[in-house]
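Encoded as structure tokens, the structure appears first; notes follow it.
Removed from the display is one protein chain of the complex; every other protein chain stays in position.
Chain IDs A and B follow the sequence of writing; residue 1 opens each chain.
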Amino acid sequence: MTDLTDLGVAAIRDGVRDGSFSARDVADAFVGAVAAAKPLNAFLVETPDHARAAADAADAARAAGETPKPLAGVPIGMKDLFCTKGVETTAASGILKGFVPQYESTVSGKLWAAGAGMLGKLNLDQFAMGSSNETSAFGNVVSPWRRPGDTAPMAPGGSSGGSSSAIAARLCPAATGTDTGGSIRQPAAFTGITGIKPTYGRCSRYGVVAFASSLDQAGPMARDTRDCAIMLEAMAGFDPKDATSLDLPVPAWEAGLNADLRGKRVGIPKEYRVDGMPAEIEALWQQGIDWLRDAGAEIVEVSLPHTRYALPAYYIIAPAEASSNLARYDGVRYGQRVLPDGAGLQDMYAATRAAGFGDEVKRRILIGTYVLSAGFYDAYYTQAQKVRTLIAQDFEAAWEQCDVLLTPTAPSAAFALGEKSADPIAMYLNDVFTVPSSLAGLPAMSVPGGVDKDGLPLGLQIIGKPLDEQGVLNAGLAIEQRAGFVARADKWW
Amino acid sequence: MSVEPHTVKRVAGLARIAITDAEADRLAPELGNILGWIEQLGEVDTSGVAPMTAVIPNHLRLRPDAVTDGNVRDRVLANAPQAEHGFFTVPKVIE
Partner (left out) sequence: MTEFTYRIRGATGDWEVVIGLEVHAQITSNAKLFSGAATAFGAEPNTQVSLVDAAMPGMLPTPNRECIRQAVRTGMAIDAVINKWSRFDRKNYFYADLPQGYQISQLYHPLVGEGSVTIVLDEKDPNSPVKTIGVERIHVEQDAGKLMHDQHPTRSYVDLNRSGVALMEIVSRPDMRSPAEAGAYLSKLRSVLRYVGSCDGNMDQGSMRADVNVSVRRPGEELGTRTETKNVNSVRFVMAAIEHEANRQVAVLEDGGRIVQETRLFDPDKGVTRSMRSKEDAHDYRYFPDPDLLPLELDDAFLDECRASLPELPDAKRARYENDLGLSRYNAAVLTAEVETARWFEALLGEGGSDVSAKSAANWLISDLFGALNRLGKSVADSPVSPAQGAELLRLVADGTLSGTLSKQVFEIMLETGQGANAIVEERGLKQTSDTGAIEAVIADVMAKNADKVADYRGGKDKLFGFFVGQTMKAMGGKANPGVVNDLLKKALG
């Protein structure tokens, strides 16, 4: 019998449905894999009971002849940015240590309602701020990937680094991620898995610890496109509890999968050919173009002239929103409180926040506070929101010429932990290809395209029109079928 | 762009994050770098451009005026570092 942890979402779902194996066996297999993978530090909390209870419910329902739920028997990992009722949720920050939500996020609730079980809460960059998973208060997440002949721990990407590492290491078949400026796509690219950020407003933000409200979007991470489609169908949907949620039906994305791209036009944005892009990335991008042409698509060059301003605009808007969103962590109603002797209320705030937030979180709060402060608001924030309009208009114009865009996901393969953490801007530049579509709220996904000279995964990004997740998934599927990406990390943990 | 340590301390004060002089000295050039990098946005001609409001066309829904929540004091106070007699408590504030 195959190792059940080698199976993806669709295979597990179908196997449980047709009785090839029990959901309980699947849950036990993954629970064991999670327990045996401590060196990856992917899980902050393990919840084997949750996974097993969902599995038992799936088995019982099958035995009773009930119509199976969409994710019956599928155990998943939950990024610890999603509040889970009764299970500690920290956003990987010391300031939320010990916080046990009395409520369930809409997205996690939808997954449980669809029959999925939870293996545990996944580590991440603190408050989702980071691109390497080095800002967690509970230690770095380590990628299962290594450079040949080298044991240096590699970055799984961030902020959804626990999710990417766990999926790549076969600790779970799928996980939730959140993406503010690339936090699903970049870690997916770094670890050779697939992840999609849907259109802003598709997945409810209710119960998701906020980083930057106008950008935050939940999405699935899994091993392939089909699994992402299945997961996204369960996660998406209108939620009256989120004012920015889109009141639209959820398309049948899995059923709509179709890798035949005849009649489709794929845009190649020329501004994404950035200076100093590694030749391997260039080559992969060209390979991706060829694959999509092979799938029947017409390739057109397009221009997104404001691309180079996306990152600086993002590093105004996201920190500004974060500085305000994180004001609620003050030691009064939940989380950690630091009360120095004789301290008044305001001193308590300052001490609590100094002790509870990590360096990167503080850095972004300070930037955000600065750009919103008196006299600077228009020059920074208003200007950034105007540039954001221009970036969105660039995409609008591109859609006149094409249906989806193809770009590399990240400007490099994964780097070793510690390699970039000393230089914030170098770290921020990791998101150069993912941030523009985040600013425009567009659906975008990363699919594995190949490996670099060290055998480390590289990802290709597909960006779609608003609400056209189907077009994105289909292009992703076309690449997936041609890339035949089968590389996986050797187990060392 | 150069950011002075006293500016860092003022901003940290606004953000209610206690920082030492040494931290302010360390953070000043770091924030200066980041803000300097951000400032390239000033190059963009945005005259006549409206700031982004809703990234995906959508309108603000208004909910009916019905009491559907509350009466969950135990859940509200469940995670409080300190609570007494149904209140959160904080160090005494003098107004």
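Please note the rule applied: a residue touches a chain if its C-beta (ideal position, glycine included) is under 8 Å from a C-beta of that chain, and two chains touch if they have at least 3 such contacts.
Nothing here was measured: the structure is a model prediction, and the numbers come from that model.
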In the whole complex, not just what's shown, which of A:W112, A:Y334 or A:F485 touches the removed chain? A:Y334
Identified contact with the non-displayed chain, of A:L96, A:I268, A:I281 or A:V361: A:L96
Looking at A:Y272, A:W291 or A:Y381, which makes contact with the chain not pictured? A:Y381
Candidates B:P5, B:G32 or B:P91 - the one touching the absent chain: B:P91
Per the definition of touch given earlier, which of A:K110, A:R205, A:H306 or A:K386 contacts the omitted chain? A:R205
Interface with the unshown chain - residue positions in subunit B: 14, 16, 53-54, 58-73, 75-77, 82, 84-95
Using the touch rule from the top, list residues of subunit A that touch the missing partner. 82-83, 89, 91, 96, 99, 101-103, 105, 205-210, 212-214, 240-244, 320-321, 323-324, 326-328, 330, 332-334, 345-346, 349, 369, 372-374, 377, 381
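Definition applied: only the chains that are shown with their structure count from here on.
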Between the Cα centroids of subunit A and subunit B the separation in whole angstrom comes to 23
Quick check on the complex: what are the subunit B residues that touch subunit A? 7-8, 11-19, 27, 30-31, 33-35, 37-44, 46, 49-52, 54-56, 58, 60-61, 63, 72, 75-76, 78-82, 88, 90-94
With touch defined as at the start, can you tell me which subunit A residues reach subunit B in the complex? 98-100, 102-103, 199-201, 214, 240, 243-244, 246-247, 306, 309, 312-313, 315-316, 323, 327, 330-337, 339, 343-351, 353-354, 357, 362-363, 365-367, 369-371, 373, 379-380, 382-390, 392, 424-425, 439-441, 466-467
